[in-house]
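Showing chain A:
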Amino acid sequence: MHGKHRRERLKKMTSLGYLAAVNVVIWVGLFAYLWRLDRRVSEKERT
Partner candidate 1 sequence: MSMLSRAWAICAKDATQELRRRVAIVAVFFFAATALTLVSFAIGPFRLPAEDRPALQAALLWIILFFAAATGLPRAFVAEEEAGTGLALRKTVPATLVLAGKSLFNLALFLAIAAVTIPGFLILLDWKIGNAAGIAATMLLGGYGLAVVSTFLSALVARAGQHNTLFVLIAFPLVLPLLLMAIAATIESTAGGFPTMPLKVLIAYDGASTGAAYMLAAVAWED
Partner candidate 2 sequence: MKALKFLLLPYLGAVIAAAFLWPEPAKGFLGESSRIVFFHVPCAWTSTLAFLVAAGYSLAYLLRGNPWHDDVAAAAVRIGLLFGVLTLITGSLFANIMWGTWWNWDPRESSYLLLVFLYAAYLFLRSAVEDPERRPRIAAAYALFAVVLMPFLVFVAPRVTASLHPQTVINPQGKILMDTPTRVVFFGAMAGFSALFVWMLSIDARASRLQRVLQKRPGA
């Protein structure tokens, strides 16, 4: 009984971890985009 409970919990954590990972990847993309924008605006501001 105990083992089955643990296995289900592990399964749940894996799927949540997968979701968290996908989210973090999306956020890294968003940040890369913002960094690029920020740099381009800063470059133009200098001219």
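How were these picked? Simply put, all candidates are chains of the complex that A comes from, given by their letters.
The working rule: a residue touches a chain if its C-beta (ideal position, glycine included) is under 8 Å from a C-beta of that chain, and two chains touch if they have at least 3 such contacts; residues count from 1.
What you see is a predicted model; the values in this text were computed from it and never measured.
Applying the touch definition to chain A and the options 1 or 2 in this complex singles out candidate 2.
If you check the complex, the residues on chain A that touch candidate 2 are 13, 16-17, 19-21, 23-24, 27-28, 31, 34-35, 37-38, 41, 44-45.
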